[in-house]
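The complex appears here minus one protein chain, its other protein chains still in place.
Chain naming follows the written order as A, B and C, and within any one chain the residues start at number 1.
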Amino acid sequence: MPPVEKNRMQRRDFLKISAITGASAALDACGSPDHQLIRFIPEEDLIPGVATWKPSVCTVCPAGCGLLVRVMEGDAEVVRNGQLGLMQMGLAKKLEGNPAHPINQGKLCPRGQAGLQVTYHPDRIRTPLMRSGARGSGEFKAISWDEAMKRLMAQLSSLHSGNSHGRLVFLTSSLRGQRKNIAVTFTGAFKNSQYVEFAFFDERVVRTANAASFRHDAPPTVDLSQANYIISFGANFLGTWNSPVAQSLGYGQMRQGRPGTRGKFVQFEPRISQTGANADEWFACAPGAEGLLALGIAHVLIADKLRPASSAGAAGELVEGWSGGLAEYAPEKIEAQTGVKAETITRIAHEAAAHAPAVALIGDAAAAHTNSLFNTVATNALNALLGSAGKPGGIQFGSVWNSGSGKSGVQESSGAAAVQALAAQLESDPSSVGALLIYGANPVFATPAAWRVRQSLEKAPLIASFGSFIDETSILADLILPDHSSLESWIEDTPDSGSVRTVVSVAPPAMLPLHDTRPMPDVLLDLAHELGGNLATALPWKTYDDAIQADFAALYKEKGSKDAKAADDFWSNAQQQGGWWGPEEPAAANEPGGKSTAVPVKYAPAQFDGNPGEFPFYFMPFPSQMLYDGSLAGLPWMQEAPDPMSTAMWGTWVELNPSTANKLGIKQADLVEITSQHGTLRAPTMITPGIAPDVIAMPIGQGHESFTRYASNRGANPISILAPISVAGTGALAWAATRVKISRVGEGSVILFGASLREESPDLKHR
Amino acid sequence: MATKTPEQINEDLLRPLSVVSPRYFVALAIFLAVVIVAGSMFGRQIYDGLGVTGLNRPVFWAFYITNFVFWIGLSHAGTLISAILRLCNATWRRPVTRCAEVITVFSLSIGASFPIIHLGRPWLAFWLFPYPSERGIWPNIRSPLLWDFFAINTYLIGSVTFLLLPMLPDFALIRDRASGFRKRVYGFLALGWRGTPKQWHRLETAMHIMAIAIIPVAVSVHSIVSWDFAMAPVPMWHSTIFAPYFVAGAIFSGIAALIIAMAGLRKFLHLQEYLRPIHFQNLGKLLLVMSLLWFYFVFSERLTGWYGNEKYEMSVFWVTQRGSFAPLFWTMVFCNFLLPVPILAIKKLRTITGTVIASIGVVIGMWIERFLIIVPSLTRKYLPFSWGTYRPSWTEIIITAGTFAAMALLYMLFAKVVPIIAVWELKAGQSVEREHLETILAASEAEAGAD
Amino acid sequence: MGHQWGMVIDLDRCTGCEACVVACHAENNIATVGDKQAAGGRAKHWIRVERYYEGDFPDVKVKFMPVLCQQCDAAPCEPVCPTFASYHTDEGLNGQIYNRCIGTRYCANACPYNVRFFNFYNPAWDKPLDLQLNPDVSVREVGVMEKCTFCLQRIKAAEIEAAAEKRDVKDGEIQPACVQSCPTNAMVFGDLSDPHSRASRMAASSRGNKLMEELGTRPKITYLQRESWNGDENA
Partner (left out) sequence: MASVDSIYGLFPDPGSADRGLKALQSAGVRRDSILVMSPEPFEGYEFARSDRRSSMPWIAALGGLVGGVSGYLLAWYTQVAYPSRIISGGMPLVSKWPSGIVTYELTMLGAILATIIALLISAKLLHWKFDIYDPEVSYGKILIGVVDPASESRMDFEDRLRDAGAEKVKGTGRFNLA
């Protein structure tokens, strides 16, 4: 928020707020003089406003938590038919977890709660926009929906009819349910088309490994509530990784929810994450050595006859040398590479074996090295060996509802490699892409500068964005057709982890739209109707909610439901409840003794971009607890909420070890320059004991050039200097595989909420 | 001076009321300008909020409260000193008392304005007053701020009275020597003073009672100011030593301020023959005693903290002793002890210049002392996670400067309308001396005669 | 005696995720102050998660501790207020009457927990962010202190509902926003005057202690200390 002194709330505004609040909250100021306004605390006499709680679905991360939205009447300035006016309407006031939802069971993380500010954001795009200046200049002019649709139609119809050469490319964030089905089907109806999904944290490596180990192309559902021993390799599972609310619920249960039993939690990672901070034991392991550690533990389990190698089944077979007992991974042999003492590895193996169920997790940076597919497969094998694959207290998989996707035959690709390919293609032959539709993804921000995504997009003939904000990608668009916020639109979600139940969340709009926006799926359906032909048949629904209803009809047909008599009841119950969830039945994950058909993977040391002599430090970006991948940087609540580890607000920082800082003559909050082979950035330092001396860590999320008044030109973006290398065998960006050097530039500043790193700071030595 | 006739005294002491030099107006304009700038900064602070200061969480009090304690402390210059000297019948007090009492009244008024300046909503300051509001709400007498309200008001009423009563004969004097408008004004102010024995007697009795009453009030005022801090469970605030420590510090800075004011008056109003080196020497001795007493308090406060080694207290202890506040701390020790003690202890150095240098040191040192009592404790209050720092904003600095200018301005104006030395008291002192001398002479003559 | 609201925070469950921090902002109309003000130490977080490192690399441990108003029974913030803006409610809460506050900030100095916040400027919400404001909670003006109320508006709502239904408030029926949001269920709110409430029972735990109890503040929040894993005894 800009300095308040420049933006003082006018008295009139204040009165207006009072008036709005007064509409539902009345102070009992009349009557007895004893009860006049100031005499007692006003809240004492407060009559709470009437709130209705409406279900919805959280969309700020892929976890797919269920929401309850507190809706209260209020006056809002809204645009209707091009006219601005004051309208009394239900307004979303607060987001809470939906207690009935199997994933988050009434709880919600900070990011999910701040999702409310997306709807009310002052910099939300309020009408369709057309670019009026040069690309990237940020100059747009407001146009009507009719005109916007006309302009888009003009390009799409020529592509659809084949009159113009070039493909239709639809670039979206990770979508699910009918939203994805509509997008994919729409794209697929064009002869020459490509559908690309891109999100920075897409768990591609974990998915690929799970597909290989357990035949489930999904992140695991981790049952921590029944686990007695947790071994985590870098997974920030209490913060941002996978389904953090579901995992936090389980974690709380694991710690203190079972009288007499308290599980143990061990974390291996080179920089202490918020999750690592909660571990009973935290070990700094060398980056990229996580797979070695997993197999080291497995070796001890097998060698000490705590578990037979064969009990790991197919997941074990996937690791080369498994049945041979993994002798080359003996703790003493990997000690030097992992930086973890042999006796520690042995002890942990024994503890884990003795305290079943024990579960191993891997994620975040550990799954973002060049050899991370191996690391993840090795961790899967360890889980299988521990008997935790598909079992309570271990990693499980639910059956995921697939909303009719995959029928379109479109060239569907996802992950960083797809964006890289698209960029390369645009760069070399811009006209090969006839039109680029963008929804939800911000590849200009979230890809290494070395991929030249911005430069390539600048060459695209037509870019149409459905974004709600002018971000680094949508600023390049020719047309912006702003979507409703998730609270204003119908919403459906089919999360693939977080619960072993089949979850199909659904919710009608929690409130009326504030601005002149339209839901993206409705825009696509309208376009499809107008384009006609195969599109009209492939997308027969008039509106998005029709499509969702159809999906639920199909769901009813397949799953039936004991508590609803008919499809209609099923549909309305789902809307009331916030979705439909199947019974608790984990899908089969692994059978002991099973054989793998895949080619076994073999350890290869992680590769790092940059010569260690010149670039002596591993560069470890990490997801920000508040800003996630940067998509939440525009929300003032998220900017001002202190980061749990650094307590930093409104900015970015670079973490380094005190000994490193000492050696380089760097002090707390000094401005430093971080240089990789691919770029340079500057940020203030945060010197913390929780990081290895050869590692430099930095949160992802800041460094936006254009993303609302709150995030623009704030801090630096670590993604920009990453090396363009991928995780072998997955096409995912190896975002933890860059080496950097660091030098002091001068004094800097970092805004910290917490003044002290340590509790006992006074010097109690008598001097 | 023994040769001055009452009429000469009249002439000398009333001259400043009629003669004005251009330099006076220049100085007046400068001080007035500073006051106006400071006032407008305060206006902006009211309009925008306390955000214009350097205050933050956890340093919610800083410059303004420092100034509050400082000015209230300075106010002990006058009334307390003059009351004590009056009760002790110290004859050398006569030329000193009024300029001391004026310091009290003005610095008390300035000091008392700071709790209002520092409020988040100063326009509601009247809520401290226990008036029967229609809502039936009363202030909370448990709050030391309310004690402040009662104590400062009592002290203000007391010291204004203490200043005004002995001014009645002087007003009458001016009344009789003036004409026209001035005569009417001073005539009114003299309240009908004629100088009958009964009036003289009642005035002396009243002054005696006032002197007795004002001393415990003055002590209570600064004790209560110290309790503003000591009542809060803040490390290094929550201390039983605070009340006497503050009272001693207040008298200390009060004497220093008096010496500076006297030196200024002596120079600018040409009162060399009235404010003589003996006055500075005597006050210098008092200042020396207070400096030693101050050191004793600081030492015993620090010693107790150091010996106790309680972790929260030690955080504050070390940050003042060796940490970021150490430069200020040692400046304070220099200004309050190392500088004044040699100057005041060595007779040769205890000149007017010497005492003024020592006093300037003490005034600066005591301002720093108040700052160091308030701010470091707040920056290091318990949980280290919420520790903080403080840097004053220009608003606070200018408002602080403005109050010094206001003090000078008020003093200058006062010295132009009221003789800054009590004319009748001086004359009475002379008469007493003369009589004393005559008695001695008579006695020695009698002795000689007996021989 | 009526209700005495209190809280238990299990530090063994708390992961430092700060869901409570954001929940509190959303529920209580706490304005964000922006980067410049935050840099000046004026950010307002009625609940904060204190983070302390212990030890040096590689033997590092981290402690998280949510700190909010401890609703002390002998609260140092209350008697120092000259206008009774800070006072004790019948249900044991440290009330803060914003209308009555004149901004001496004495309460904030007296509070050992540093959980009182001052409005250095008039709070502002860039339009239409003002539409998110909770109508049940008053917006504070420039110059007044504000602090955690244990979500008094929620307590009142539950009490009114219970009274309308002619029953007592049920244990667990009231959840302040922080408690409601906590993903690990680390916080439990309840009536300490009812020995059978969950909060009362948990507060009696041997792991329980109170923050800086030695100051004589009689806080109403009990912290359950972290446990260390003691191997086979647990199994």
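The working rule: a residue touches a chain if its C-beta (ideal position, glycine included) is under 8 Å from a C-beta of that chain, and two chains touch if they have at least 3 such contacts.
All values derive from a computational prediction rather than experimental measurement.
*Asks:* Among the options C:10, C:35, C:50 or C:78, which residue touches the chain absent from this view?
*Replies:* Touching the chain that is not displayed is residue C:78.
*Asks:* Of C:87, C:125, C:150 or C:189, which residue touches the hidden chain?
*Replies:* C:87
*Asks:* Which of these, B:206, B:289 or B:326, touches the one chain of the complex that we don't see?
*Replies:* B:206
*Asks:* So which bits of subunit B touch the chain we can't see?
*Replies:* Within subunit B, the residues that touch the unshown chain are 5-7, 10, 130, 136-143, 146-147, 150-151, 153-154, 157-158, 161, 165, 168-169, 172-173, 175-177, 184, 187-188, 191-206, 209-210, 213-214, 216-217, 220, 224, 424, 427-428, 431-432, 435.
*Asks:* To test your reading of the contact rule: which positions on subunit C touch the chain that is missing from view?
*Replies:* Contact residues on subunit C toward the absent chain are 72-81, 84, 86-88, 90, 218.
Rule of thumb we're sticking to: only the chains that are shown with their structure count from here on.
*Asks:* Go through A-B and A-C and name the pair with more C-beta contacts between its chains.
*Replies:* A-C is joined by more C-beta pairs in contact.
*Asks:* Approximately how many whole Å separate the CA-defined centres of subunit B and subunit C?
*Replies:* Going by mean C-alpha positions, subunit B sits 44 Å from subunit C.
*Asks:* How many Å are there between the centre of subunit A and the centre of subunit C, using C-alpha atoms for each centre?
*Replies:* Comparing mean C-alpha positions, subunit C is 29 Å from subunit A.
*Asks:* On subunit C, where are the residues touching two or more other chains?
*Replies:* 37, 48, 50-52, 100, 121-122, 141
*Asks:* Please output the residue numbers of subunit A that touch at least 2 other chains, ranges allowed.
*Replies:* Residues 4-5, 8, 38, 647, 754, 756, 758-759 of subunit A touch two or more partner chains.
*Asks:* Tell me, which parts of subunit C touch subunit A in their complex?
*Replies:* My answer: residues 10, 12-13, 15-19, 21-23, 25-27, 32-39, 43, 45, 48-58, 60-64, 87, 89, 95-100, 121-139, 141, 149, 152-153, 156-157, 160, 177, 180-186, 224, 227-229, 231-232, 234-235.
*Asks:* Tell me, which parts of subunit B touch subunit A in their complex?
*Replies:* Going through subunit B, the ones touching subunit A are 48, 51-52, 134-137, 306, 309, 311-312, 314-315, 317-318, 380, 383-388.
*Asks:* Name, in rising order, each residue of subunit A that touches subunit C in their complex.
*Replies:* 1-5, 7-9, 13-14, 17-18, 20-25, 37-38, 40-44, 46-49, 72, 74, 76-77, 91-97, 104, 106-111, 113-114, 116-117, 120-122, 228, 238-239, 244-245, 248-249, 251-253, 255-257, 260-264, 272, 274-278, 280, 282-284, 351, 354-355, 514, 625-626, 636-642, 644-645, 647, 649-651, 657-659, 688-693, 709, 714, 749, 751, 753-754, 756-759
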